[in-house]
Every structure is written in structure tokens, then in C-alpha cells.
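With one protein chain removed, the remaining protein chains of the complex are shown where they sit.
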Amino acid sequence: MSTQEFAFTPYPDLPKSHYLNVAYGLKSWLFTTDHKRIGILYLLSITFFFALGGLYATAIRLELLTPAGDMVQPDTYNRLFTMHGILMVFFFLVPSIPAVLGNFLLPLMIGAKDVAFPRLNLASWYMYMFGAGFTMYALFMGGVDTGWTFYTPFSSTYSNSYVAAVAVGIFINGFSSIFTGINFMVTIHRMRAPGMTWSRLPLFVWSHYATSLIMVLGTPVLAITIVLLAMERVFKLGFFDPALGGDPVLFQHLFWFYSHPAVYIMILPSMGVISEIIAAFSRKPIFGYKFVAFASMGIAILGFLVWGHHLFVSSQSLYAGLIFSILSMLVAVPSAVKVFNWTATLYKGSIEYSTPMFYALGFIGLFTIGGLTGLMLATIGIDVHVHDTYFVVAHFHYIMVGGALMGYLGGLHYWWPKITGRMYPGFWSHLSALIIFLGFNLTFFPQFVLGYLGMPRRYHSYPEEFQILHILSTAGASILAVGYIIPLVYFIWSLKYGEVAGDNPWDAVGLEWQTTSPPSLHNFDEIPVVDFEPYDYVEHEPVERPYRYSRSEA
Amino acid sequence: MSEQHASEHEHGLKFYWLVLFALLILTWVTYGAALIDFGHPWSDLVALAIAVTKATLVVSFFMHVKGATSMIKMSAVGGFFWLLIFFAFVLADVLTRPGMRDFF
Amino acid sequence: MRPEFSLFPEQASTIASKVDALYFFALGISAFFSLLIALVIFAFFIKFRRRRAGEVGAKTHESMALEIVWSVIPLIICMVLFVWGAIVFIDMRTMPDDATEYYATAKQWMWKFQHPEGQREINSLHIPVGEPIMLTMTSEDVIHSFFVPAFRVKQDVVPGRYTTVWFEADKVGTYHLFCTEYCGSHHAQMRGSVTVMEPDDYQAWLAGGGPVAAPQELGEALFTQHICNTCHFEDGTGRGPSLVGIFGSEVRGTDGSVRVVDDNYLRESILRPSAHVNEGYSQIMPTYQGQLSEVSLLQLIAYIKSISDSPSEESPAPAAVAANGE
Partner (left out) sequence: MSNTSPWNDLIGTPDQKHEEGIVVSDSHAEATHQPGLAHHFESYEQQKESSFLGMWLFLVQEVMFFGGIFCCYVIYRSLYGEAFAAASRELNVFIGALNTTVLLFSSFTMVVAVNAAKQGNRKWIVYGLLLTILFGGIFLGVKYFEYSAKWEHNLVPGPNFEWHGDDVGRPVEIFYCLYFGMTGMHALHMVVGIGIMLWMLRPAWRGKWTPENHNFVEGFGLYWHFVDIVWIFLFPFLYLIGLAT
């Protein structure tokens, strides 16, 4: 039984008052405590860091066109991939979906006026910017060259770069992440609208809950680890110094205790987005809602117990290697459950061909490849050979770019009309999704082959026989870059020229679609009461689309 | 609902004095126990047990976890539990390296 | 070294084919599931496309049976992968009893090798075909990693401890040696080669360098030079315990803990004698931290190991599992 209404006005106007026009001026943005505006602040900042990280990637790919290290100095190359990794992971992907879409949508989806601690939310953004500031400082001074993994004793003693500044940057940024996690958890626990029970939560909310759990339990360990590293570097305190009897591998344990779970910080929100998109464009409930929800929690919890799979050849003990290997296998199961349930959701759906859906399906395919190659890495006998080669590079780009980033872009396309009230052009968005998919595979598939051939990562020059595959990869990266620039252009374009989307352009269910687009300052005129199950699509009179989106409807 | 909670577990100052007293005693007990050699793992375990007792006192009474919502109880216990998992798995590596036979 | 392009690395060690078999199995599984999911999605995508506006999907909610099926099947596959992977891995980590021990010291940015016969090489290693080789490695500065793709072996080289790796080359040729742990500016230049030779060629190669002292002989000299011999008598009557025969044995410390004497234990005993004081002895041995280079240390240890080998003419037998890596 649903009491949701599907009311459409063809060619509607934007609502009179919404969160974007309640106040103008820089101050109204920099001091805002509105979760939606904070989401926008994050959107702008992470886009900047993505572009910057992408420029670094471009430089990496150009250098690797030729086997000789001829474009940049070795030290420069080392700084390129380090800054690429750090910017992409800490300043783009970890905050991407949670801080942008999560911030914007969580309160809307659960029927709240805001997150539980709006000022803390703003403070999180400042911490993020402050942390980014330190990192940028290091970047302008000459960058860091430790790799994003900061392994000691190289980072603590031997590196001649701005490790301490970046450490401070990541430390501060870590607290941004922690406070976002705390905020989300309390919001989900305490701010739900009447009737919004746990079993009615959208899967996007479930996955953010799981993500927040990791942020709260994992990030502090990274924070302290990076503090210890900085103290070792600056005050010569030897926490991991082999000369004192310290254990450099201990640093790796501490680092990966956060950084493995962190990969689930990056993928879980994406999975939440995918669940929403698939349900909305198949017009049916997610198959096995409960299992998908619990799988998120399962991944979050199990994900903490597998970090040692990054240490298989680090001189970790044999027994620990075996334990971590088998546990890594276990995380694959909830991930598999998700993939199969999404696929099953399509069955007997009413599938609409739309850009978000293209991204979602792309996500499933690429995540599956990335995940299964992750499984190969977790197979300890294979990992010995491919560890620290391009096989690993390909694995994580498949998941992080093919998976997490696709999910983010899909989500952005799905909720863009809600966020801005306007629609982007259908043709260009379809086209760019296609370009990204093709460019992506061309960039990273050859890297699997390279990796098994033995091409080590973090190499700025390499034996000649690897060149052909590197050229393919660089070619793919150029296509990929084009694919990313197109959305950048049409999103900006749509702000002014996009057609007005109306409150519920996709004809989707969920509380966020029941308010205006863009939403009003307090989200809902009246706190909604939830008396329907999630993804409760009911047959109704065909409605005319409020906008022209695809050719079939024009 | 929470008003009732609160009043049920409202403690008087006298009660807090008692807790403080217990904590102080335990502090000196652990000092005394440290002077005695119980043998390799036992000395450590005794010290740890006393510290855990003290922490439990502080958490339950000073921090009012006794009588708090189950969600808060869960976070209080969960944090420490997660820490133990963390230690256990790192130790699983360090203590099983070759040459560390005495632990088995 | 084969500069020509290929899609698959050469197999040149006994373990390589085992790794590849496992790899192809995993690859098959991955390809199967990736294609399966891609195809199913594609089929559904076409078949269930929206045909009219306002249409909704069927209300299929969940099926316990299906959920169980698609959790249990991956679980089983994972366990197969795990067990198989573990078998291969244990193989890689278990030193054969008859392995010949070579020594490697890594530093920014080069590899230094020493043969049991004493020859030293930089950034290249010559070995005989068909003979199990064990490398005991340490680093003078940061972490490096020893990787020979054609052998499918890799092991990090960690400062402050010994790690070991073994392989048995089964094909003559020259193969890439890479440093695969990022180690600073010239990480990418920390490359070398491993040349696998017919035993006769190898002997000829060894002889070609002129006479050299074996590591244990150098170690013996160091033993006197650093006055170890003033305390460690062979018969055990000195102020320190006799070192004859201790390698591979178990020793009990004053705190009651038992350690197996392996490379790392010897290293610890020399650099930080007090970390583990032997039962029946007092802590008088001076620390040698900072006084011995990594290379001399390896030679001293080689010497102590050589006096631990049973006097009978058996091949040197570094206790297999004890020295197993780390």
C-alpha cells in the first residue's frame, strides 16, 4: 500500500523558495549549516581535487609512453604518483559520495530537517579544506615522494620531501571523515521521520551507515599512525626504526588497518547509489533488500579483518598470511550477494534506458572484474607473483575508477535534477558514459597483462618489451579524459540552460523525491510520515514527462 | 522514556565518593601487586585485570553507562572490543614469526 | 632477457608452472563470472526494457533459496582458491633441505649478492640450473623487494632482519630481476638480472673470477678480528656459550622463553645480545650494533652456521622451516 502521489506538472517552474535562493553571497555559503549547501561545497572542492589528481594521472601516463624515463626526472615521477594517489584517495574518493551525495541526501531520504550536528558538518568541511591546504602547501613546496602508503623507514628517515606537511594534511582530513561518520550515524539513529523503520531505510542510507561505521572505527588508527610517523620524522622518536629494534612491518599493519577498510569507505556508498538507481529505473523493489542491506554491514565488519593481504610478501608470518587470505575470501561473499541481487532486480523490471542506469550497469560489470581480480590477489599463491605490479594497479583502478567513480557519476546524474532543479542533455550524457566506459577499459585492461608479465608499479622507466601495453593504456587514458570533461561541461551548462526538471523527474519513490527540486531550506514543509515500504512502485497512469530527456520521449 | 531512565539511575554524591574510594584502593592494590612477581604472563594479567576493573567502574558509574540506552552500551563495549580484534590480528603476525616458539 | 613483446611471462622455475596453473584456474573463474553477469545483465536489459510510460516492474521481493545458492557457491569457490593458493604458498615458503644458501644485501639502489663460494656480484646473480637456491637477504636502508617474474617469486627485503626466498631455476637464460618495493628516487633503476647457467658453465663462471674467500672464511676472520673468540670457545669453557652446533637448536633464555636459533636469532644475539640472555650466562657480551656492516654480519653468521653443520660430509643443511623467511 502506498500513499505516495505522483503528480506532475508538465514544464514546471522552479519552486519559489529553495535552499539555493534563500540567501546569496559568499558568506551565506561559507557560514551555512544547511547540509545541502555543505554538500555543494564538497562537490566543488572534490571536483577540483579530482581534476588535479587527473592531471597527475595524465602526467604519469605520458611519462610511461616510452620505456626510458625521459619526460620527467625520477624524483618528479615519484612525486607524481604519490600526489595522484593521495589526492585521489584522501581528497577525492573517500569524501566523494558520502560528503557530497550523502550530505545532500541522507536527511532528505530519512525525512529529517538536517543532519544531527549541522555545525559539526560545516566544521568537517573546513577540516577537509584545511587538510587539503596543508597538502597543497606541500605540493607547491615540491611534493611528497613516498607513495600514498608512506612505508617506513623510507618515509620516516630517507625521503627528502614534505612528508610531515602532508601527514598533517591527512591527519586533519581524517578528522573531517571521522566527524562526518559520527554525524551520519547519529542522524540515522536519531533523526528518522516517524514510520521510517530500519527495514524501510533506503539502501543508500544503509550503505552510508556501514561506511560511517568504518570511518569511526578505522580512521582514528590512520590518524595516530600518521602522527607517529610525523613524530618519528620530526623528533626522531623511533617507533618503527629498525636501528632501535623497531619493526617497519608494524607500520604497515597500522596503515592497512585503516586503509583496507577505507577501500570499503570508497565502494560501499557507491553500492548504495547503485541500489537506488537500479530500483528506480527498473521500477521495482531491490531484490533481496534485507540481504543487500546486511551485506553492507557484513562487508564493513569483515572488511576490518583482512588488511594483512597487503603484507603477504612483506615478511609477515606464514600463519598470519593464511589467516588474512581466507578472511579476504570471505568478504567476497557479501559482495557477490550484492551483485547477484542487483542482477536479479533487473529480472522482470521495467528498465528505462537512462544515463544513471548506464553508469549503474557499467558499475556492476567493472566492479565484478575488479572484485574478482581482488580475489585473485587474495589467493596467496598468486599474490606473491603479482604483488606490487600493474596487476594490482589494474585491480584497484577497476574497483575505484570503474566501480566507485562510476557509482559517483551515476549518482550525480541521478540526483542532479534534485540538487539543481535542472536537467542535463540526454544525448551528451549518454555519449560521455559510453566514452568513459570504453576509455576506461582500454586504459586499465592492458595493465592486468602488464602486471602478470611482471611490470612493477611505481616504475618510471621500464624494460622495452612492456611498451606496447603501456601505449594502449595511455591511449585509453586520453579517451577517458575526454569522457570526464564532457560531463563537467554539460553539468555547468545545465545550471543555466538545462530544462527545469520538476520535483520527481524520474518518477521514482523515496522521500527525497517528495519534496521540491531543489528542496526548500528545511527540506520538507512538514515532516513526512512514512507508511510505505522502500521502492514501492505502483502501476499508475502514464504521466507526461516534465522535460525532454531522451529521444523516445521527444 | 528517558526521564524515567535518568531518575532510576540518579546517584547521590555519596555513591560517587564510594566509587572514587574503590578506584583509589585499586590503584594502590595494583601498585602492591606489581611488587610481587607472579611469573611471566601472570604479573601482566593481574595488572591488566585491575586496570580493566577500574575502567569498568569509571565507565559504568562516572560515565553512567549503567542505565544508558543499549545503543550507548554497545558503543562503549564495541570500541574496546574492536581494539582487541586489532591487537589480536597484529599479534597473530608478530607472535607466529619463526623463532617465536615460546608462545606456543 | 627477451626484449620482444609477449602476453605471458616465461616460466623458468619449478614453482612457475604451479603458480600459473592456479592463476589460470582463478582467471577462468573470474572470466566465467564476469561474462555470466555481463550477459545476464545485457539480456535483461534488452528483454525487460520499458515498453510504455507508467509501467512498473514485477514485485519480486526475495528468495531465500536463491540467496543461499549465490552465497554458498562463491563461498565454495573461494575456499577452493584459498586452499590451492595456500598449498602453493607453503611450497614457496618451505625451504628444501638441500638448498644452497646465497646472500643478498639490498641498498638504495643496488643489489649485492654473495655466492657460497665467495664470489660477489652487483645487480646480477648467476646460478646453476636445476639446483634449489636459497637467498638470505637484508637491507642496509629501506625496504626493497626481490622479484624475478620468470621464477614467480617475490620477497620483501627488510632492514633489521633477514628474509629468505628460494627457487629452483629449470631453464637456462637471463631473466629480469626487479626491486618491487618502492624505495626512493631510483627504485625503477634498481633492476638487475638473474642468469641461469648449466652447472658446468656455472663452475667455469665461478672459476673465471679468480680465487676468492667463501663467506664463512671471511666470517672466521671477522670472528677473531672482533674478539668473539675470546669468549666463545669451541668447548664451551669460555665466558660465553660455545657456538658450535647452535644453529637450528633451541635455546632457553634467562626469562624462560625458548627461541629457535635461526638467522634472525643470531643477528639479534650479535647486535643486541641482551635481548635474549642465555640460561646459565650473564649479560656481558657487548653490543655490536653499529660496528658491523650488513655484509660482515652475514659473513659472521655464515661462519657460525658453518660450524653448526654436522661434521659428517653432508651438504649444508640450514634448518628448513626455522629459516623460512621471517
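For reference, chains read A, B and C in written order, and residue numbers begin at 1 within each chain.
Here is the rule we use: a residue touches a chain if its C-beta (ideal position, glycine included) is under 8 Å from a C-beta of that chain, and two chains touch if they have at least 3 such contacts.
Computed from a predicted model, the values in this text were never measured in an experiment.
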item	value
Among A:Leu217, A:Ala300, A:Val337 or A:Met423, residue touching the chain not depicted	A:Leu217
Contact residue for the chain not shown (choose from A:Met71, A:Met231, A:Leu431 or A:Val538)	A:Met231
Hidden partner interface residues of subunit A, rising order	112-118, 120, 178, 181-183, 185-186, 189-192, 194-198, 216-221, 223-225, 227-228, 231, 235-239, 243-247, 250, 253-254, 257, 522, 526-527, 529, 531
Missing-chain contacts mapped onto subunit B	1-2, 6, 10-11, 13, 16-17, 19-20, 23-24, 27-28, 30-31, 34-38, 43-44, 47-48, 50-51, 54-55, 58-59, 62-63, 68-69, 71-72, 75-76, 78-80, 82-83, 86-87, 90-91, 94-95
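One rule holds in what follows: only the chains that are shown with their structure count from here on.
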item	value
Gap in Å, rounded to a whole number, between the CA centres of subunit B and subunit A	37
Residues of subunit B touching at least two other chains	97-98
Touching two or more other chains - residues of subunit C	324-326
Contact set on subunit C toward subunit A in their complex	1-9, 18-19, 22-23, 26-27, 29-30, 33-34, 37-38, 40-41, 44-45, 48-63, 66-67, 70-71, 74-75, 78-79, 81-82, 84-93, 108, 141-143, 145, 147, 149-150, 152-156, 158-161, 163, 176, 178-189, 191, 272, 275, 289, 324-326
Contact footprint of subunit B on subunit A as seen in their complex	189, 217, 221, 247, 249-250, 253, 257, 304-305, 307-308, 311, 315-320, 323-324
In the complex, subunit B residues that touch subunit C	40, 97-102
